[in-house]
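Every protein chain of the complex appears in place save one, which is left out.
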Amino acid sequence: MNFDFSEDQKFLGDQARKYLSEQCTTAEVRKVLNDDGMACHESLWSGIAEMGWLGTAIPEEYGGLGLGMLELCVLAEEIGRALAPVPFSSTVYMLAEALKLGGSEAQKQALLPEIAAGKVIGAYASSEGPGAPDLSALKTTFDGNKLNGTKIPVLDGDIATHALVTAAENGGVSLVLVDLNQAGVKRTVVKTLDPTRSHAELEFTDVAGERIGEAGQAGPLIDKLMDRAAVLVAFEQTGGADRAVEMATDYAKSRYAFGRPIGGYQAIKHKLADGWVKNQVARSNAYYGAWALSTDADELPEAAAAARVAASEAFWFASKENIQTHGGMGFTWEVDCHLFYRRAKLLAVQVGSPKIWKEKLISALENKAAA
Amino acid sequence: MNFDFSEDQKFLGDQARKYLSEQCTTAEVRKVLNDDGMACHESLWSGIAEMGWLGTAIPEEYGGLGLGMLELCVLAEEIGRALAPVPFSSTVYMLAEALKLGGSEAQKQALLPEIAAGKVIGAYASSEGPGAPDLSALKTTFDGNKLNGTKIPVLDGDIATHALVTAAENGGVSLVLVDLNQAGVKRTVVKTLDPTRSHAELEFTDVAGERIGEAGQAGPLIDKLMDRAAVLVAFEQTGGADRAVEMATDYAKSRYAFGRPIGGYQAIKHKLADGWVKNQVARSNAYYGAWALSTDADELPEAAAAARVAASEAFWFASKENIQTHGGMGFTWEVDCHLFYRRAKLLAVQVGSPKIWKEKLISALENKAAA
Amino acid sequence: MDFNDTPEEAAFRAEARAFLKANLPEKKQAGGRERGEEFLKRAKAWQKTKAQGGFAQITWPKAVGGRGGTPMQQVIWNQEESSFAAPTGPFQIGLGMCIPTVIAFGSDEHKKRYVPKALIGEEIWCQLFSEPAAGSDVAGLKTRAVRDGDDWVINGQKVWTTGAQFSDYGILLTRTDPSVPKHKGLTMFIVNMKDPGVEVRPIHQASGGREFNEVYFTDVRIPDSDRLGEVGAGWKVALVTLMNERLAVGGSPGPDYDEIMKFGTEMGLMSDQAFREKLADWYIQAQGYKLTKFRTQTALSRGDTPGPENSIGKILTANQLQDICNSGIELQDHYGLINDEELAPMKAIFQSSFMWAPGLRIAGGTDEILKNIIAERVLGLPQDVRVDKDIAFDQMKSG
Partner (left out) sequence: MDFNDTPEEAAFRAEARAFLKANLPEKKQAGGRERGEEFLKRAKAWQKTKAQGGFAQITWPKAVGGRGGTPMQQVIWNQEESSFAAPTGPFQIGLGMCIPTVIAFGSDEHKKRYVPKALIGEEIWCQLFSEPAAGSDVAGLKTRAVRDGDDWVINGQKVWTTGAQFSDYGILLTRTDPSVPKHKGLTMFIVNMKDPGVEVRPIHQASGGREFNEVYFTDVRIPDSDRLGEVGAGWKVALVTLMNERLAVGGSPGPDYDEIMKFGTEMGLMSDQAFREKLADWYIQAQGYKLTKFRTQTALSRGDTPGPENSIGKILTANQLQDICNSGIELQDHYGLINDEELAPMKAIFQSSFMWAPGLRIAGGTDEILKNIIAERVLGLPQDVRVDKDIAFDQMKSG
C-alpha cells in the first residue's frame, strides 16, 4: 500500500506552489476582484498555459503532457491554494475531461491541442435557475442542430470560447458542445459572491452545436464527468482550506490581546485544531478520490462524493473561522480573509452543492450494498 | 406582558426544591438504581402524595388542589432536577391529564381522587417495538370490551395500577383505560438505560378495558395529551439540564490541573457557557409551552414541540459534557454524572424522540402558514 | 404568565400608537439600511418630534429630559415604533451609550450643554474606544492624551466607529499614563468631532460596504474641562458605556427561520425531511432568542438591572444568521452564488447577509469574548490568566 502521491508528483506540486506564490499573490488576485472589466487574470493564464498545466492529463497525441489524473489533482490543490483567478476548472476539469470521456475523435483532435495550448477556454453551462438543474426536465433544448435556451450562472461564461451545454433532446439529456463566438449567443455578466471568478448568463437562440455522446443519453456521461470534476474541485478546496487555517494560525501567533498572543487562548487554539482536523478529513477523502479517479475504480462515485462534501465543509469552516480569528481586521477589505470566504462558497456550489453530493454518496453506498 | 411565573408559583417551586433536596438526594435515587427489586422510591412517592403534588392540577371537586398547569410545570422542573425515581409523569401528565381531557364524568370521579391521594399509579402504553408507534396501524386491538396485544416498553408498567393503552379499533385508534390488576395482564420487567425509572413489557390477553374518548377516534385526544405532556417533560428536562451544568461548573471550580482550576481554561469555560446558553433556549421555549398549556392557546402544538426539542438537546448536551468535565471521575459509578446521562436519554424518548417532535413542529408551522 | 398588557401598559401603548400614527408613515416593507443627508435630516426631525412628545428616552428621569417611565414602557414604545418607518439609527449610540455616560460622569455644565441637544436630535454622538491593536482587549488602546496647560493633546487612531461621519461629538477613551498597568492609565474625554485634527475615513469592509469609520486624531486639543471622570479613571467610565452597549447588541439584521421557510416553500423543499429538521432547529433558536428577551424584559419591568446574561443574544443570532445564509445559498445550488437583488431569490437577502454575518460575529464582542463573559460573570468561573495584570503598559508585549 502507498496512500500518498509519488515523489515526482510532489515535486510537480512544489514547483506549482512556488510558481503561483510568485505569479499569483493575493495582490494579483485582487486585480480581478477590484476591476469589473477584468474577468480573469490573463497573464497568469498565459503563464499557466506555458507551464503546460492545461495539458497535464491530455494524452501526448493530442498535444498534452500525457501525465495522469494524480498530477492534475496535485495542480488543482495549488490552484485552489492560490485562489488563482483563471478558468482552469472550466477548461480542464470540464471541457477537456468531457472530450476525453465522450468526445469523438474529430472533436478531440480539434479541441484538445487547443486547450493544451491555452487557446480555448471552456465553460460548463447547466444551471437554469435556483436549485440543482433537473437533467430530465431542462428548459434548454437541442434538436440535433440548433440549441435554444438560457443558462445562468455559467462560470467563465463571459470569457469562454466553448461551452458544454446540457439540453433536453428526445425526452432525455444531451451534452452539447457550442462555439460561443457565433451569432445567437448572448452573454451577460452576472454579479456573484466571488468576483475573482467571472460568471455570465448565456442565452442561446438557434445556435449551432454538436453533441458529445449520444442524443438524449448523456446522463451517465454527465454523472461521470461530475464525479471526476468533484475530486478535482475537492483538491482546490483542500488547498484553500489549508491556507486559510495557516493564515489564521499565523495571525493568532502574532496578534496580542491581554498581553499574550491570541493563539495561546484555548478558544482560538481549539478552533484552529478543529480546522486542522477537518482539513485532514478532507485531504484523506480527497486522496481516496484521487486514487479512484486515477484508477477509474468502481468506488469513484462514493469516493468523489465523500471528497466533495468533506472538502466543502472544511473550506467553509476554515474560511469563516479565519475571519473570526482575525477579529475586526478580518472584516476589512484590505485583509485577505474575505477572498477565501468568497472562494469557499464558489467552490461549494460550482459542481453541485454538498447537499446534492450527500445524496449521491448515499445512493452510491446503497447501490454497493445492493450489489 | 409578564413572561415569568408568579411569586406564588415560584414559592411552590422553592418549597418543592427544598423538600426534594432533603428527601430525594442522589443517595436516595441510587437506592432504586442499585436495587433491581426496587421499581420506584415508595416513601418518596408517599411523601409527594402527602404534599398534594399529585393533585396539583386536579380540580377540587375531584379531590385535587385545583391549581393550574403552571403550578404543575414548576413542580415538573423540580422533579426533573432531583431525578426523582417516582411514577410522577406516568400518573400525573398521562393518566390524570387524559382523564381531564377526555374522561367521562364517571371515570373522573372514580380515578382522579385516587390519583390525588396517591393510591393509583398510571402508565402510558403505546410503544410496540423499535420506532415511533404508528397509531393508524397498531397491533394491539380493542373490540369495545376486550384488549389484546403487547406493549413494550411501558414506563412504570410494572408498578402501575392503571394503564392507558393505545389500540386499534374500527380502523382507527382508541385510548383504552385498563385496570392492570386483573387476569390476562402479564408484566415483565425490562432492563433499560435508566434503571432509576422502571419499565415493563405488558401483555394483554382478553383484558377488560374502557375507552377514554370515542371508539377509533382518539387520535386528536392523544395528540393533545402528548402536546401537554411534552411541555411538562420539557420542564423536567430543563431542571435536569440546569443541575448538570451547575454540577459541572462546581466541579470545574474545585478541580485543579496544571496549578489552576480547570474552569479557568477556555475549553471548559466555553463548554459550560454553551451549556448555559442551551439551557436558556430550553427554558425560554419551555416557558412559552407553559403559557400555551395554561391558556390552551392555539399555539400549543408548535410551542410544545419547540419546548420538547430544545429541552432534549439541552439535557443531552449538559449531561454528556458534565461527564466530560469531570474527566475520569465522571466515568465512575460513584460520581453522579451518569445518573443525569441516563435520565437525559429516558426523557428524550419517553414521549417520542426529538426527531418526531421536530416533524410535529414543522407540520404545526405549516398548518399555521396555510391558515 | 401572560402576554397581555396591564391596564396601565395598554393605556401607554394606545397613547404611543396614537402619537406614532399622527407623526409617522406606517412601514411598508423591511428595506435596506438607509443612509445619506436626506435620511439624516428626517431622522433629526423625528427625534425632535419624539422628544417634544415625551417619548425620547422613556426611562430617563424627567430632570434630564426623559419621561421618568418604566422599562416596560420603553419596551412597548420600541415595539410600536418598530412597526412604523421611524428613522432612529443615528441616535442609538449617542442616546444609548454616550449620553448615559455623560450623565453619569459629566459635570453639571456638561449635562446642561450636551444632554438636551442630543435628546432633541440636534447633535449626534459616537463612541471612540476600539483601535486597530485594541479590539477584544479594549483597554490595550494606544491613543495618547498628553497634558499641555489647560488642554490635552490627542494623537492616535480609532477604528470601527459607527456614525463618525455625521457625528458632532464623541466620547473618546485615551491613554494618559503608559507607565502604569493598562487599565490604570486611561482617561475619558468628550471630543468635538468637527475640531481641527479630527479626520474621519470610511472603512472598506470585507462585505464591500463602507458603513464604519476610522478616526484619526492629529494634535487635537481638548480642554481639561471636557474630561469625563478622573484622570486615570477612564476604564471605570468606559465600563458604564460598555454595560449599556450590552443592552443594545443582539438581534439579527438578516434572514431568520421564517424567511428561509418561505424560501424553502417556494423552492418545493418542504417535502425534504433534512430541510424540515434544520428548519425546526432554526425556529427553536429564533424563539429561544425572542423569548429570552421577553424574560429579560419581564425582569427589567420588576426593577432588575440588566446583567451579563444579555450577552446571550448575539451568540444566538450571529451564528444562526451565518448558518441560515449559507444554507439559503447552497439550497439554490450554483445559482446561489448570484449576488444581485434583481436576479437572486428574495432580493438576494441570503447573499447580502452572508457577507455581513462574519462582521456580526465580531462586532460588539466576539463569540469568544461573550462566552468568557457568560462563563466568568454568570457561572462564576475563574478569569483567564492575565499575564499583563500588573505590568506597566509600555513594558507590555504586544506582538
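Per-chain residue numbering starts at 1, and chain names A, B and C are given in the order in which the chains are listed.
To be clear about the criterion, a residue touches a chain if its C-beta (ideal position, glycine included) is under 8 Å from a C-beta of that chain, and two chains touch if they have at least 3 such contacts.
All of these numbers come straight from a predicted model, not from anything done at the bench.
*Asks:* Which chains here would be touched by the one that got left out?
*Replies:* Checking the complete complex, the chain left out touches A, B, C.
*Asks:* Of the listed residues B:85, B:275 or B:352, which contacts the missing chain in the full complex?
*Replies:* Counting the whole complex, the residue in contact with the absent chain is B:352.
*Asks:* Which listed residue (A:235, A:288 or A:340) would be found touching the missing chain in the intact complex?
*Replies:* A:288
*Asks:* Can you list where subunit A touches the absent chain?
*Replies:* Touch with the absent chain occurs at residues 1-6, 70, 245, 249, 252-253, 260-261, 263-264, 266, 268-270, 272-274, 276-277, 280-285, 287-288, 290-291, 294-295, 302, 305-306, 309-310, 355, 358-359, 361-362, 365-366, 369.
*Asks:* Since one chain has been left out of the picture, which residues of subunit C touch it in the full complex?
*Replies:* 272-277, 385, 387
*Asks:* Determine and list the subunit B residues touching the chain excluded from the picture.
*Replies:* 126-127, 129-133, 152-153, 155, 190-194, 199, 254-262, 265, 267-268, 316, 320, 323-324, 327-335, 337-338, 341, 345-346, 348-350, 352-356
By our rule, only the chains that are shown with their structure count from here on.
*Asks:* Centroid of subunit B to centroid of subunit C, CA atoms only: how many Å?
*Replies:* 42
*Asks:* Do you know which subunit A residues sit against two or more other chains?
*Replies:* Where subunit A meets two or more other chains at a single residue, that happens at 265, 267.
*Asks:* If I count partner chains per residue in subunit C, which residues reach a count of at least 2?
*Replies:* 368, 371-372, 384
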